[in-house]
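First the structure, then my questions, so here it is.
Shown here: the complex without one of its protein chains, the others still in place.
Letters are used for the chains, namely A and B, taken in the order the chains are written, and counting of residues starts over at 1 for each.
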Amino acid sequence: MIPRQAIRGGLRIEAHKARSTKHPIRAASLSAHYVLPLDQHSGLPALPLVKVGDRVRMFQPIAQPAPGISAWLHAPASGEVIAIEPRPAPHRLGAPTLSIVISNDGRDEPFDNAAAVSDFEQISPKEACEHIARGGIVGLGGAAFPTANKLESSLCENGPQLLLNGAECEPYISCDEVLMRERADDIVFGARALLHALCATHCTIAIEDDVPEAQKALSAAIEKACDSRIRLKVVPAIYPAGGERQLISTVFGVEVPHDGLPADIGVVCQNVGTAAAIARWIRDRQPLISRIVTVTGDGVRDAANLETRIGTPFASLIADGGGYTERMSRLIMGGSMMGAPLPHDDLPVIKATNCIVAASALDLQPRGAEMPCIRCGACSYVCPAYLLPQQLHWYLHPYDSEQLQRHGLLDCIECGCCDFVCPSQIPLAERFRETKPVLIRELDSRRDADAARARFHARNARLERLEAEHRAKLAEKRRPKIGPSSS
Amino acid sequence: MITALVTIAVLAALAGIATVATASNASEPSLVERIDALLPQTQCRRCTFAGCRPYAEAIAQGAADINQCPPGGERTAKALARLMGVEPKPVGKEFGTVPDYPAVAFIDESVCIGCTKCIQACPVDAIVGASRHMHTVIAADCTGCELCIPPCPVDCIVMRPAPGVVQ
């Protein structure tokens, strides 16, 4: 059965997942040190709760969320805080960012999170949100948006639709696929917790049509849970079907407004990995201190999916995969389409690390020399945001902010589809990624200028009015001197 | 021949409709408005005119050059040159230096005597306060025009990098 394709655009590309899904999930080896960047989630950096020299136990909260959008951090092992200093981080492409460094004493003494509750049905939805926040849960799909913040902003009266994203469309990444295969019960448990926290009545788990084993496991888990609110929806394996906005239009047939959030149309989207992490926190009292990381690519000897503690160095994961092959050439965090290129492997796994690709020349299709755009339109046929990348490229040089805005540069999701198909080998995604902040800055300064102009005019009008009133008063005062008023 | 004439007439009519439909209509901004839209609206008067709008009017009349706006810097000068169809040139030194980063005024509240002179000087109502009470600058609304600095009798106003500026 091939489901109807509701999104336009996208690519059917080779998934490269078979290598890493051959074996079941195994635990990554423990590390001597764990490095935890304080800003590894979206929003504001967390505030440290520990000092250098403090002893911490496994699961102990070591940083609390800053006011606003932020998340808790927990110690992945027991040991000592040996530094709080800037360390290179993968989400900063290797640039240093303030991190807590914990040495592992190897004893794994657990910290008892006394606040933990195991029966979420007993607490109110609001308490459930707060509880999820205390577990340090963030979106594990790659953006690491704090889950509790997302839930709180999505609460609505008749309850939103919950959408669990199991459509892992990017090539190479298979951590969600193995999770769905092996821990489907966790996902269903997490889904029920999320349904409760959101007062939602329906949960749809989206899964791609090329992972039959995971589909079977999930169906079985849903049946076992006897929860009629949860259903499975198979979507076509098209990149980027798993993009939040693309998935919503595939599953529900409605689009998310360009200036809004999924919550505006009554949908909350969460990754299946996030649901499983919530299950572990609520049921097993384990906050988010580990995640499944896919290690794959032709540059590593054995591909695998490893249950990895947050903060483990990449190099240690590569060692778990048997080390680099001599063909190794590029290190990527994420998939081959949107993954971040990393300059070295002395970087910690963060909550958003779903995959590490050690890519060799066999994985990378070298780009040819860049040619001028021939406006063939191949890019516009694959754009999942329905843009005209060839026109955007045309207006990049000379830079024309008005046309770029009109042609929707800010609606670009940087998926790289246009780049992939471009016969002229133009690095379109990179150009758009670079130009978006420039355009945003310009629009901001224009908005500020408009506001300043409005205030200036308002002030001038006010001064004129005051002046006129003043003159009228003067005239009023002078009048009696000329003659008594008749009234 | 009749058919040919009719064809040409129809084509000409279509072209005419297209031209009328795309030609400047009433809602299209005037030249002064388009120039004004490019200016940063600091209202700082460094261009020697009484504000951004008067400067825009002067440019439109040809009474002022396109390089008289230091807050707008090179980008504004370029955009103006493009709009006016003249060669771009750097901002004239006589109009002041181009700031390296956006700045906002800051009032040292321990020194402020509450004279309200800066409030009267601020062209965009970005300073709040009352007589004999200390004043403060709404940083988000301040355009960095520096017009509040000279009137201050106790020199308690300084320029600071705008919030969000990474140095």
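Following the convention adopted for this analysis, a contact is a pair of C-beta atoms (placed from the backbone, for glycine too) under 8 Å apart; a residue touches a chain by one contact, two chains touch by 3 or more.
Everything that follows uses one rule, which is that contacts and distances are computed from a predicted model.
> The complex has one chain missing from view, so what does its UniProt entry call it, picking from "Insulinase family protein", "Sugar ABC transporter ATP-binding protein", "Copper oxidase" or "Ion-translocating oxidoreductase complex subunit D"?
Options "Insulinase family protein", "Sugar ABC transporter ATP-binding protein", "Copper oxidase" or "Ion-translocating oxidoreductase complex subunit D" considered; the missing chain's recorded name is "Ion-translocating oxidoreductase complex subunit D".
> With touch as defined up top, name the shown chains that contact the chain not shown.
A, B
> Any idea which of A:Leu288, A:Ala359 or A:Leu396 touches the chain not displayed?
Of all options in A:Leu288, A:Ala359 or A:Leu396, contact with the hidden chain holds for A:Ala359.
> Looking at the whole complex, which of A:Ala128, A:Val251, A:Leu331 or A:Ala449 touches the chain that is not displayed?
Answering carefully, the residue with contact to the hidden chain is A:Leu331.
> Which one touches the absent chain: A:Gly53, A:Pro67 or A:Pro372?
A:Pro372
> Of B:Thr7, B:Thr48, B:Thr97 or B:Gln120, which sits in contact with the chain we cannot see?
Only one of B:Thr7, B:Thr48, B:Thr97 or B:Gln120 touches the chain omitted from view, namely B:Thr7.
> Contact with the hidden chain only, please: which chain B residues?
Where chain B meets the chain not shown: residues 3-4, 7, 11, 18, 22.
> Can you name the residues of chain A that touch the chain not displayed here?
13, 93, 171, 245, 249, 255-260, 315, 324, 328-332, 334, 336-345, 357, 359, 363-365, 367-369, 371-378, 380-381, 384-388, 390-391, 406-408, 411, 416, 419-425, 427, 429-430, 433
The criterion applied here is as follows: only the chains that are shown with their structure count from here on.
> Between chain A and chain B, what distance separates the C-alpha centroids? Give it in angstrom.
38
> For the complex, which residues does chain A have touching chain B?
For chain A paired with chain B, touching residues are 445-446, 448-453, 455-456, 458-459.
> Would you pull the chain B residues touching chain A in the complex into a rising list?
The contact residues of chain B facing chain A are 36-37, 39-43, 51-53, 123-126, 141, 143.
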